[in-house]
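Note that this complex is displayed minus one protein chain, with the remaining chains in position.
== subunit A ==
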Amino acid sequence: MIIAGIDIGNASTETALARYVDGKPAFLSSGIVDTTGMKGTRQNIHGVFASLKQALEKAELAVEDVDLIRINEAAPVIGDVAMETITETIITESTMIGHNPSTPGGLGIGVGVTVDIREVNNCDKGASVIVIIPREVDFEASSRIINHAVSNGIFVNGAIVQRDDGVLINNRLDKKIPIVDEVSLIDKVPINMRAAIEVAAPGSVVEQLSNPYGIATVFDLNSEETKQVVPVSRALIGNRSAVIIKTPAGDVKERKIPAGQIIIQGTNKKAQVNVDDGAEKIMEAIRSVAPVEDIKGEAGTNAGGMLEKVRQVMSNLTDQLPSAIKIQDLLAVDTFVPQTVKGGMANEFSMENAVGIAAMVKADKLQMSMIAHELEAELGVKVEVGGVEADMAIRGALTTPGSDRPLAIIDMGAGSTDAAIINKAGEIKSIHLAGAGNMVTLLIASELGYEDMGLAEDIKKYPLAKVESLFHIRHEDGTVQFFDKPLDPRTFARVVILTPNGMFPIPGNDSLERIRTVRRDAKTKVFVVNAIRSLERVSPTGNVRDIEFVTLVGGSALDFEIPQLVTDTLSKYSIVAGRANIRGVEGPRNAVATGLVLAYEEGE
């Protein structure tokens, strides 16, 4: 008889097709397609169908030849991710420009009162001014006006320019002044206010204006006012040029948004933890009350909103009341999110603290039997719901050459990280945890400030390189690769993602090192943390060290660096860990589908 095992995962639907001869399975083919709809919902059927068809085609069989389809009990968990910033910088009254034009003009620091360049000659002799040069005034006119004003005894100590004209103006001045250019929102610069402007030499960064006491020196601030400018100076750190404009009722503040409490209800314990305390404290609390029954956020706070959002999404997907949705696990990760500074003038960012969470809810088991029923009706083939996903995965994983019981697996998917362990006697223990590939994507996107999740997904999946000339790139590891044909000018001098479809330039000015660090940190924060967390929970003694062999399965185990990161960490616990190779041919893919077929043999 012919059996198809079909595994509906968060990201992909996989099929394993086998023929049973004398009670022994001979595998024929496999199929893999993207999961349609959210896992565990009716929309999955299209994906199941496509995946099955793919496997059948490879084996040159038709649907009618299949005697039995076994689908997974779709580890009744769904993951969702959310992100909330817990600090915010608002600058009111005072304002600043802290962007990084590639070519500011001049050098040094200048202080004066802001004035429109067209009005500068109306200033009193001996006045110290900073001229504002809007788009309408070109560099030739502005340099002429400045030279004229200076010869009339007006101290022009700096210039703020809308166009990319800084160097051109500077080259035409008799007396050099610091010039900040490419200030897009120049009409927001207040006129007749005291301002300080600083341009650092090439290769250096501003020193005076990124130092609160430096600002205090320039503006004669008292200690209380100095405290208030700290967010401004912080936002200016690392820039080559900076402007601060001080208005009389100057008030700059960093506001802390009350993040709220998370309440974790365990089977017999309860814990409360403040989101402000950071991810570590939250994870500690979750560990202390495990097993978790439900997690709630304090109403009316960001934490509450974040968890309720997850609950709402889940309730919509599963057609259950929000109150019936129980969050069973949560992975909290500390992160930084670039947020536009409110009150800035050139879209300055400030890195704000944020906490990202991945939550996992237990879904309804009925959903899978509903899918099984519909499939059966549509295909005319008997469909049954097989065993628990993790149990199946471990059966599949055991087909990896060189593996044997006892064995632990970590199934790193898109929505959840699952672990299971099988002992010598064949007893299986499993666990599902929140946080996997999707969480990594979210962290990458938010830390680098991308709206585009597709870009973050590509950064997660593929290595980076820097295009160093029209003919060569330098890979992350420093190796150089040359090309016969000139590369696309759009990629020139940029960091690119090496996708199978060619190079894709990353917008923005983030360096390769920074993007790489963000990527690897995100993977570590999610997968390495979850690997330890999950093994702790399935280990018979509660100690990770008592597990000897671990194989990694699931889509994220295909990643070019996640398995190494996990293997490396686990080796510190003297665990032999590595990527599985299902049936010796599938790599880390198809474990559950294969397990579903094998479980039939054991009569489960």
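Criterion: a residue touches a chain if its C-beta (ideal position, glycine included) is under 8 Å from a C-beta of that chain, and two chains touch if they have at least 3 such contacts; residues count from 1.
The rule is short, and it goes like this: contacts and distances are computed from a predicted model.
**Q** Name the absent chain as its UniProt record does, using one of the following: "Phosphate transport system permease protein PstA", "Glycerol dehydratase", "ATP synthase subunit a" or "Urea ABC transporter, urea binding protein".
**A** UniProt protein name of the non-displayed chain: "Glycerol dehydratase".
**Q** Per the definition of touch given earlier, which of A:Gly23, A:Pro401 or A:Pro489 contacts the omitted chain?
**A** Checking the options A:Gly23, A:Pro401 or A:Pro489, the one contacting the hidden chain is A:Pro489.
**Q** Which is it among A:Glu468, A:Asp521 or A:Glu561 that touches the chain not included here?
**A** A:Glu468
**Q** Which is it among A:Asn121, A:Asn171 or A:Thr340 that touches the chain not included here?
**A** A:Asn171
**Q** List the residues of subunit A that touch the chain left out of this view.
**A** Touch with the absent chain occurs at residues 102-103, 139, 164-168, 171, 468-471, 486, 489-490, 492-494, 505, 507.
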